[in-house]
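Input: one structure, supplied below.
Omission of a single protein chain aside, the complex is shown with its protein chains in their original locations.
Chain naming follows the written order as A, B and C, and within any one chain the residues start at number 1.
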Amino acid sequence: MGDLLGVAVLGAGHMGADHIRRLDQVVSGARVAAVADPDTARAREAVAGIEGVTVHADALAALDAPGVEAVLIASPGPAHEEALLAAFARRLPVLCEKPMVPDPAGALRVVEAEAGLGRRLAQIGFMRRYDAEYRRLKSLLDAGELGRPLMLHCTHRNVSSPPHFTSAMLIDSSVSHEIDAARWLLGQELAAVTVLRPAPSSGAPEGLWDPQFVVFETERGALVDVEVFVNCGFGYQVRCEAVGERGSARIGEEHGMSVTARGGARLEVPQDYLDRFADAYDREVQTWVDATRRGQVTGPGAWDGYAASVVAEAGVRSLNGAGRVAVDLAPRPELYARTGH
Amino acid sequence: MGDLLGVAVLGAGHMGADHIRRLDQVVSGARVAAVADPDTARAREAVAGIEGVTVHADALAALDAPGVEAVLIASPGPAHEEALLAAFARRLPVLCEKPMVPDPAGALRVVEAEAGLGRRLAQIGFMRRYDAEYRRLKSLLDAGELGRPLMLHCTHRNVSSPPHFTSAMLIDSSVSHEIDAARWLLGQELAAVTVLRPAPSSGAPEGLWDPQFVVFETERGALVDVEVFVNCGFGYQVRCEAVGERGSARIGEEHGMSVTARGGARLEVPQDYLDRFADAYDREVQTWVDATRRGQVTGPGAWDGYAASVVAEAGVRSLNGAGRVAVDLAPRPELYARTGH
Amino acid sequence: MGDLLGVAVLGAGHMGADHIRRLDQVVSGARVAAVADPDTARAREAVAGIEGVTVHADALAALDAPGVEAVLIASPGPAHEEALLAAFARRLPVLCEKPMVPDPAGALRVVEAEAGLGRRLAQIGFMRRYDAEYRRLKSLLDAGELGRPLMLHCTHRNVSSPPHFTSAMLIDSSVSHEIDAARWLLGQELAAVTVLRPAPSSGAPEGLWDPQFVVFETERGALVDVEVFVNCGFGYQVRCEAVGERGSARIGEEHGMSVTARGGARLEVPQDYLDRFADAYDREVQTWVDATRRGQVTGPGAWDGYAASVVAEAGVRSLNGAGRVAVDLAPRPELYARTGH
Partner (left out) sequence: MGDLLGVAVLGAGHMGADHIRRLDQVVSGARVAAVADPDTARAREAVAGIEGVTVHADALAALDAPGVEAVLIASPGPAHEEALLAAFARRLPVLCEKPMVPDPAGALRVVEAEAGLGRRLAQIGFMRRYDAEYRRLKSLLDAGELGRPLMLHCTHRNVSSPPHFTSAMLIDSSVSHEIDAARWLLGQELAAVTVLRPAPSSGAPEGLWDPQFVVFETERGALVDVEVFVNCGFGYQVRCEAVGERGSARIGEEHGMSVTARGGARLEVPQDYLDRFADAYDREVQTWVDATRRGQVTGPGAWDGYAASVVAEAGVRSLNGAGRVAVDLAPRPELYARTGH
């Protein structure tokens, strides 16, 4: 397919370093051209052994580095808005990790900026859309085999939450994946959200509302419920059951090798999201690279990032005692009329 | 074990006839001594070929028939209260099909009558407590292997609803099983209920709110959610996932023979409750007969029937627009202090 | 269905005592009328609390005891031939535990004696024919859904073997179940057998050839392979996969409750055959009682007991170094022309 796509990676933390490795060693057709991180030692370490890459403390400098044709944003969420707007100004295609922009107002500014350009440049890192099982479920629903979807039952469990994880982050960090997946699978916006708080698990840090049970209502009357439990202790489980008028389908069940030994027959449960969704990340980035080299944007876009941000904020308000909270989206710009899902 | 227990069966409809067949041909240690049904032709047909049984139009007459030592009530719900009180008056042990008494006030009168006797005589027909998988889940929870239970996720699906099934019956007939199962599994009363109504399936009769999504809160802060969908079209599915502080457990998954042929690998789904729960009914009645012959009552009792009735009525009010409805139980009589669950 | 069938139980060991309990407490329509065991103390203990039963040291005396209308033989295998012939002489219907008669010559004498009577009286205790999953597999094969059967792959594993278990007993005690099941499922006789001996497991007693791998060829060219491993250490597993021209089907997979906790998702494996096949034993005896009260014999008969004995003996010769051994059956008497399978 010709020359390799030169990518500037912003952020060299856990996620950024993983994307650098992916671009260098896994994905075909791309190369890391520049990296930016305020901690330049960390940035340097992340690109050790890779040739032809420049290291920057400043994100905008990386966008202007030689050979940069596209941007992958893996810096902390509060830095995303400036980086996205800078990429737009340079007409650079961009893959931006979620959350696109944490606050709805900032997210709307990004939407409006891109809409003002009149062309799509941004893809948002909702990688579940690239998971093989989610894609089969989407195909099944789109083919109408189950009839009209009525409900989604979702489970999202982590072994344990990282330090400083807050009750709100169960919604705006964890459930944000289900928010996008539900919008995409159903092809509908979410119209309201209610967060219920069972008595917290003693396995969760003091003061953390964990687990939570979240119920979304869609604009056309479907229900989406999500158990989110980030200190379940035993594994990383992401499951979804879609219930339609004529049948149901489930993804995310344990599979792989089964072992029968003293104690029963067992299947392994993945322990973290990189294990469960490694292929999805690879496919996401490969697909983005391929589309970018063809001059296209094919994945979830800025509107999806904005909608997720608005729904998550409504969820946090419900968590904090507001009961059922309606979701209030801005009018959808023409540019996103037939994209996003 | 000596002589066969003589049982009077009240009601010879679908359920009554099935219990007559069970007492005669399946269960050990009992015999049908009398049967009552206003439609005596139907009663006579149900006991055809059984020796030593008398047929009655009047339920109370059957209780006084020769050889009657215990009563099985399978008549319509509105007739239960009178039959139960009559059995109590005669000190006859009784197995009463659910609902014990449809309205909470009547159910409370039954509780008070039995409490007044100072001894338990009634067992209520919540047969899930006798299903092998439910029993294993109960044992697992009681053993504390999963830690404190936090949530139950339940599914209750039927192929299609019978004629004249109403939106309220999804709660007070179908979900009543989950109401009792949740109380029993968790060892807690249900304290509040919220019924959500997705857009109805086009496979359901006009005007029926089907499916519904019901969320219960227990007195100690656990959540129980139930998808009830009585016109799902494809099978009878009763599933339950218990989520505890240290693990989760699921029952009701399809199993049995798997067939691989064109189209994939498939497992059969049972088509009705008699298929799925045939063993549970057999075990329920066998256990009742055995306990009765020993002079004991071991199963769910009148308090469980009363509590189910109160919770179901609250659920119907929520379905009809009352939002979250608190459950208000009468004080629990001493007699039921350590029984029921 | 009228009076209870009076049954004489011969043998009050592990299996006999279990059948006595079953006839007394589980099965409908029968009662234990007599019991015989050389160890009369053991016999007396097995019927403690049961009314109307006589205890005998001598099996034949039990057959002549008052109220005996049918016989259940659970004595050691070498005593079966005499007991069967005595039952035939008295025209008593009989349910005989496997092996019907351990040696083929004796088994043939039983066949000839019953054939001489011109009517069937004996049912042999191949209880897998009463297991729900085996029955579904049989129905599937008979319905032709998989096309003509080409192969059966069977697994037969026990946690550990009892004391004094010999290498030959892996064939004539354990695999004898697969011998009958294969004949029944396929509706064909087994024509040859080859036993292969992998290097023994260090978990097996010194000198025991365990596991073994047995390959049967049927009269119409199907193959049946059996892994038998009686010291597998982890559970009791009996599985069967039938492979037909158009598909395959499997039974005996683990199922029931699945638990997800540290270490993965697990399913329990039953630990012994009474756990796995409890329902099959109940159904076998109930069906035999029901048929006997109707004056019929519906289960596997003396011919099946004879054929199993001949095939097992050929297997033991193969195990002992004879390579592939052809199975040589006597001509099939008219009486068994269309029964047995």
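The rule is short, and it goes like this: a contact is a pair of C-beta atoms (placed from the backbone, for glycine too) under 8 Å apart; a residue touches a chain by one contact, two chains touch by 3 or more.
Just so you know, these numbers come straight off a predicted model, no measurement behind them.
Asks: For the full complex, which residue in A:Ala57, A:Ala89, A:Ala105 or A:Ala261 touches the chain that was left out?
Replies: Of the listed residues, the one touching the omitted chain is A:Ala261.
Asks: Can you say which of C:Asp142, C:Glu245, C:Asp275 or C:Asp328 touches the chain missing from this structure?
Replies: Answering carefully, the residue with contact to the hidden chain is C:Glu245.
Asks: Pick out which of C:Arg135, C:His153, C:Arg276 or C:Arg332 touches the chain that's been left out of the picture.
Replies: The one listed residue touching the chain not shown is C:His153.
Asks: What subunit A residues would touch the chain not displayed?
Replies: 1-2, 24-29, 49-51, 132-133, 136-137, 140, 145-146, 246-251, 253, 255-262, 268, 279, 286, 290
Asks: Of the residues in subunit C, which ones touch the absent chain?
Replies: Given the touch definition above, subunit C has residues 147-148, 150-151, 153, 196, 198-199, 201-203, 211, 213, 215, 217, 220-223, 225, 227, 229, 232-234, 243, 245-248 touching the missing chain.
Asks: Mind pulling the subunit B residues that touch the left-out chain?
Replies: Missing-chain contacts on subunit B: residues 233-235, 237, 254, 260-269.
Quick note on the criterion: only the chains that are shown with their structure count from here on.
Asks: Report the chain whose CA-based centre is farthest from the CA-based centre of subunit B.
Replies: The most remote chain is A.
Asks: Any idea how many Å lie between the Cα centroids of subunit A and subunit B?
Replies: 44
Asks: Which integer distance in Å separates the CA centroid of subunit B from that of subunit C?
Replies: Whole-Å distance between the two chain centres: 37.
Asks: Scan subunit C for residues touching two or more other chains and write them down.
Replies: Residues 260-262, 268 of subunit C touch two or more partner chains.
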